[in-house]
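Below is one structure. I have some questions about it.
Removed: one protein chain of the complex. Kept in place: all other protein chains.
As written, the chains take the letters A and B, and residue 1 is the first residue of each chain.
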Amino acid sequence: MDIASSRNNQQREIRLCLAEDAWHGRFRAMGSPCELVCEAAKRADALELTELIAQEAWRIEDKLSRYLDGNIVARINSADGKPVGVDDETADLLDFAETLYELSERRFDVTSGVLRRVWQFDGGDQVPDPQSVRNILQYVGWHQVDWRRPVLQMPRGMEIDLGGIGKEYAVDRCASLIRTRDGSPSLVNFGGDLAATETPRRRRSWKVAVEGDAPEEPERMIDLKQGALATSGDARRFLMKNGVRYGHILDPVTGWPVPDAPRSITIAAQSCVQAGMISTLAMLKGAAAETFLDSQDVVSWCRR
Amino acid sequence: MSRKEKQSISAALAAATCSLLGAGIPAVVDAQEESAWDFNTSLLYYGEDEDRVQDFSVSAIARRMFVDDRFLTLGLTVDGLTGATPSGAIRQDVAQTFTRPSGNAAYTVPVGDLPLDDTFKDTRVAVTGGWQQPVGDTSLINVGASASREYDYTHLGVNARFATDFNRRNTTLSAGIALSIDSLDPVGGAPMPLTAMLDVGDTGNRMGDQDKDVLDLVLGVTQVVSRDLVVQANYSYSKSDGYLTDPYKILSVVDGTTGDTLTRSPTPGVEGPSHQFLFESRPGERTKHSIYGQAKYYMNGKVLDASYRYMTDDWEIDSHTVDLRYRIPFGTDRYIEPHLRFYTQTEAEFYQLSVPDSQPLPSFASSDYRLGDFDAITAGVKYGWKTRNDNEMSIRAEWYGQSGTVPANQIIGNQANRDNYPDLNAIIVQFGYRF
Partner (left out) sequence: MNRMIGLAVVVVLLSAGCSSMGVEPWERDVLAKDEMQLTTDALEAATDDHIYFSKEASSGGRGFGGGGCGCN
């Protein structure tokens, strides 16, 4: 294990090591372990590419994080009913969120983040009472948001949470950066949401292990030659009460977890954002997830 | 929502993503779940000319991968053998009659023909099983077992192999051991060595079941020489003990001057051999040493595979084998691979064409052409292609020919006028499918 520290910040450290026939550059971002698997010839090249994408990942994290004061998300969420002007990148993300709201028949909603105030998916059995859920539901609903690019205005008490798109977006941006730079074939993997910059040269395909219930035993192995993968699942985030499992995907219309959602959906698509969104849309369909996926002509794996 | 509306979701999503990410998204998705199972199957036809041996064979190897690079391998082969094989007796200018190995019937060989024994309709089933797993970071171990059964032969074996990498995985050393215990129950019973072929119904010179044990050791080193070249060298040791004779092979007893096979008359009222024949006899032990070297060289897409093997044993057989394959790819998913193999061996110390009655009986004698002095060539071509779902199919056709010589000092009298060594001409056709 080789440690190449490129920042003073303790949390923002890059590690580079060689495994078998590729370099692995690792760092933490957006609450996940992030990795670049890179077929660079020289260590210096692999380090350079890792630093490049780490900077981009941290930039996006800083921009969209709920926990930082002063970034665009904080300004929107503390606007107290007043209009906020946003930059191009945020505007693109909001346009995308709006399209998804319509495509999903209001089930994908970036204003639903407030529901976390009553739902804590920690594996325990603290299911909220229906009245608390009803109370918080009044602050959920994109239809209440006035979005006219580049100005966003929404009622006091509502919040925007771009966490549902942020990681996949970062993966695609980083993959693009490597492609534009003509970097070696690489796999950008942010905590299971990943994209290949191109087909690998040293092996037949990128090998991806999709996590299952047991930590050491992957649920399936996927050979990825080109494209991106995203997985939605409740492996760690759920509640269990009276034998009923409550997955963490909440239906913004009812305020409750989507009933009969599959345990795990993995999608392969051209970009990580697409893969992530289709897997989320499928999850939101609950029992009808497989039917939805069949009709979409995508490569998907579903586990119940 | 109608199907048309449903389909437009992913199309609309793709368009929305394009707006978000801009250009540069790859157009193609290629992702497949890795199958835990791997299969390698084949159909084989082997056919010799002149009514000799024909074999149809179906084989399959299934391999299942487990977490952490562990593998289970299972193999099954079923062979159906028909046709006849040279019995070891020499041609004559008269017809010859022989008693079948079972002792229950007789067969006659026309004038001038090479005597062939066609008691060979047989089905053989063989199974193998193996387990492979890593040991530490740089080594692996393989253990396995094998068994086969045909009507007169049963085989049981175990094997193990250990291999370790070092020098940044550029060098691999390996050591393997295999043990077999085989038992034979020849039709009619194994004949006592160097006793006469008797009349039909007379099993006076037969023995019971026979055993054969074989120990094999292999030591090897594999070395990556460069980005395009890998070489391997192996040393093998093999020791066989027990019944190594072929219970169905015979030798003709000939006149020491004319070289013609001595005649005899069967007991009145009974069928039996028309001439004098002795059952062969081989030593009860055999020790073999081989060294083998192989190189695989990549030349701009084409691959040359060249190997050489030298074998020597205590039956005084020496052999050399040179094997060459050259794979030429076409496009991304097809290839053609011509193949040439040269083989030559010297005869066993106890090989002799016939048994002259003017000399004392030797301790061991066999006229089996497979222990004689011969050269062999294999020439063939293999064509392989990838199917639509990324599986591999291949077909190969080869010609295998043997041509041998009898040492001059073994040719007696009239034998010089005849074609004594049963040359071999065979074709091999194999179809393979891996998925």
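Following the convention adopted for this analysis, a contact is a pair of C-beta atoms (placed from the backbone, for glycine too) under 8 Å apart; a residue touches a chain by one contact, two chains touch by 3 or more.
This is a predicted model, so every value here is computed, not measured.
Novice: By the document's own contact criterion, which visible chains does the hidden chain reach in the full complex?
Specialist: Displayed chains contacted by the hidden chain, ordered by label: A, B.
Novice: Of the residues listed, B:171, B:363 or B:405, which one is in contact with the missing chain?
Specialist: B:171
Novice: Thinking of the whole complex, not just what is shown, which of B:214, B:253, B:278 or B:412 touches the missing chain?
Specialist: B:214
Novice: For the full complex, which residue in B:8, B:180 or B:410 touches the chain that was left out?
Specialist: B:180
Novice: Among B:298, B:342, B:383 or B:435, exactly one should touch the missing chain; which is it?
Specialist: B:298
Novice: By the contact criterion defined above, which parts of chain B meet the unshown chain? Give residue numbers in ascending order.
Specialist: Interface with the chain not displayed, on the chain B side: 40-42, 44, 46, 57, 59, 61, 75, 124, 126, 146, 148, 150, 152-153, 155, 157, 159, 167-171, 173, 176, 178, 180, 182, 184, 214, 216, 218-219, 221-228, 230, 232-236, 238, 246, 288-292, 294, 296, 298, 303, 305, 307, 309, 311-313, 315, 317, 319, 321, 327, 329, 335, 343, 345, 348, 370-371, 376, 394, 396, 400, 402, 424, 426, 428, 430, 432, 434.
Novice: Residue by residue, what part of chain A touches the chain that was omitted?
Specialist: The list for chain A reads 18, 20-23, 39-41, 201-203.
We adopt the following convention: only the chains that are shown with their structure count from here on.
Novice: Nearest whole angstrom, what separates the Cα centre of chain A from the Cα centre of chain B?
Specialist: A distance of 57 Å separates the two centres.
Novice: Tell me, which parts of chain B touch chain A in their complex?
Specialist: 3, 6-7, 9-10, 12-14, 16-17, 19-22, 24-34, 67
Novice: Could you pull out which chain A residues touch chain B in their complex?
Specialist: 92-93, 95-96, 99-100, 103, 169, 172-173, 176, 179-180, 198-199, 205, 207, 216-218, 220-229, 268-271, 273-274, 277-278, 281, 292, 295-299, 301
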